[in-house]
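The complex is shown incomplete by one protein chain, all other protein chains being positioned as in the whole.
Right after this comes chain A.
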Amino acid sequence: SEIDVEATGADQAVGFGLVGFSLSLFTYYTIWVIVLPFVDSDHVIHSYFLPREYSVILPGVAALILLLFVGTFIGVVTWKNRKPKKVD
């Protein structure tokens, strides 16, 4: 018989941490991209955000870094398992 218990503390912490992180990222990014163009350029809120170009550059750089990690991982595992004559 299978006993269903509520998720353990670590799982809940990680899970809700992810939720909180994505909510904050979403809020900050939405204000940056969607709200700021309609706010006067001398309002104090602009000092909390980088220039607009970075709203495209930073995600692009993050995506590249992610691809780099994935590619490196695949490369390392493939390299470790290469056979001399043929690859199985």
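Throughout what follows, contacts are C-beta pairs under 8 Å (C-beta built on N, C-alpha and C of every residue); 3 or more make two chains touch, one makes a residue touch a chain; residues count from 1.
Just so we're on the same page, contacts and distances are computed from a predicted model.
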Name of the absent chain as recorded in UniProt (options "UspA domain-containing protein", "Dolichol-phosphate mannosyltransferase subunit 3", "Transcription initiation factor TFIID subunit 2" or "ORML1 protein"): "Dolichol-phosphate mannosyltransferase subunit 3"
Hidden partner chain, residues of chain A it touches: 1-8, 11-12, 14-19, 21-23, 25-26, 29-30, 33-34, 37-38, 52, 55-56, 59-60, 77, 80-81
